[in-house]
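Only one protein chain is missing from this complex, and each of the others stays in its spot.
This part shows chain A:
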């Protein structure tokens, strides 16, 4: 997969399994496409089943290789979800800020993850389609990703009753919920790219060192033979808290 900035000095490298969950059509695949290919497609056709993608993310001190499961989100696939989040170290739970019911669905996913996923899982709540909230200047979107303890920050201007824009979920509401559940929180736009890299960087930074066991991560599928990045882990000062730096995407 794209290996953009990984050329120079070999940094310790570890892989992180990440799963995207959320109602159909909130923009999960679009977020991944923005992250992996830096591209966006209007009227994207719905995902069928699940897609598996990888993308590297360069932090100052190490390289994180995300192994991403982009799930379809349709109800009929719900029973397959555990297969995708079971070994995940991170989850991106996405809703659409223009659709209130999608936040509820996101909350269900969060609850399910907290019950069933591995205990250390880092969860980010992501409100997508920020571009449709016309009344919100982009710069006011959340700024998260600045720490690694699992709670993102976002000090956005509240826009509780955005005038005629399409926003249905106030930032405040979602943020309050995220804080309560100790989730990272971002509002993003896959369309403009706003905050997309930031979400992934924040996740990379938030993964506890102890779970960075190597290219396969923890509890990985051991039957995956060859791995190109043979750099066996070593958590050399893998201090996740370096300065914020965008992923290599």
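Convention: contacts are C-beta pairs under 8 Å (C-beta built on N, C-alpha and C of every residue); 3 or more make two chains touch, one makes a residue touch a chain; residues count from 1.
Here, contacts and distances are computed from a predicted model.
Engineer: Which of the following is the UniProt-recorded protein name of the chain this complex doesn't show: "Postreplication repair E3 ubiquitin-protein ligase RAD18", "Cytosolic Fe-S cluster assembly factor NUBP2", "3-methyl-2-oxobutanoate dehydrogenase (2-methylpropanoyl-transferring)" or "Vacuolar fusion protein MON1"?
Structural biologist: Answer from the UniProt record of the missing subunit chain: "Vacuolar fusion protein MON1".
Engineer: Have a look at A:33, A:103 or A:178 and name the one touching the chain we're not showing.
Structural biologist: Spelled out, the listed residue whose C-beta touches the missing chain is A:33.
Engineer: Considering the complete complex, identify which of A:26, A:50, A:88 or A:106 is in touch with the unshown chain.
Structural biologist: A:50
Engineer: What residues on chain A make contact with the chain left out of this view?
Structural biologist: 1-2, 24, 29, 33, 36-37, 39, 41, 44-54, 68, 70, 72, 74-77, 80, 83, 221, 223-226
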